[in-house]
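Attaching a single structure in structure tokens format; questions to follow.
Only one protein chain is missing; all other protein chains are in place.
On to chain A.
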């Protein structure tokens, strides 16, 4: 069953639903951030409750902050800056959206960012056009203004001297969605750039003992390491004995199984279990459903595809959602 929820303003460019699907944040080419709300949790009627101009440049991407840290979104702007806006109020009348943080980065543009929440802290990972990754940590769980840069590194396994200046077109970050108490902070990251060693998706894990980020797995076969990565998506794990990560590259969508226990070198075992083709051209986005069983993807062919594995572990396209006009 299909239902229309919201008509978007002209110029709307990106959108994101919050954790419970009750609020939609949209960003526009004119730099305005709009919030749509549904008053009743059971209703599907949404109305715009806030619209603020947050940037002179357009907004390319909006991401919600995990709900344990309030109602806030991060925006990636066309000029490459990162902004954090938050909803606050002293009472129900004075609720408004205010800017709480502006992450500046002079030389390079932010390409993607994602929040990773553990029981004790909130981390923000941002990938930049110069091939660097920055990890910020929130200092005060009640104050989204206070961030500290925890780490800065490149998406490479061996730090070899770089020839030339890397220039990346896009990047994709996906945190391990698991929020267990004993869970390590980890995320996967891939780039779409001209420099092959940056591209392949790696799994980065935070080493508490030495307070640093380590690459624990690389999600590319030897011949495919330079492939441009469009999107990575880490599947929720509700009890599998392995993790599942989908990686979309120029060759198709690969499904990877990642072992849970590291070997003696601290690396995780990886296995590519499928390569799915269907989207012609670039893959824009990949999203796992809440059980991690179905992968929804969309790409420049303008079609939404749903993928599942059958009982024998064979991945296949389960359904295709086409637009009436396509």
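Operating definition for what follows: a residue touches a chain if its C-beta (ideal position, glycine included) is under 8 Å from a C-beta of that chain, and two chains touch if they have at least 3 such contacts; residues count from 1.
As a working rule, contacts and distances are computed from a predicted model.
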| item | value |
| --- | --- |
| Listed names "Nuclear pore complex protein Nup85", "glycogenin glucosyltransferase", "Ribosomal RNA-processing protein 41" or "Family with sequence similarity 114 member A2", with the criterion being the UniProt name of the chain not displayed | "Nuclear pore complex protein Nup85" |
| Sites on chain A contacted by the missing partner chain, in the whole complex | 1-17, 19-22, 24, 26, 29, 41-42, 44, 46, 67-71, 86-92, 94-95, 119-120, 140-143, 179, 181, 236-242, 284-285, 287-291, 293-294, 296-298, 302, 304-306, 308-314, 316-326 |
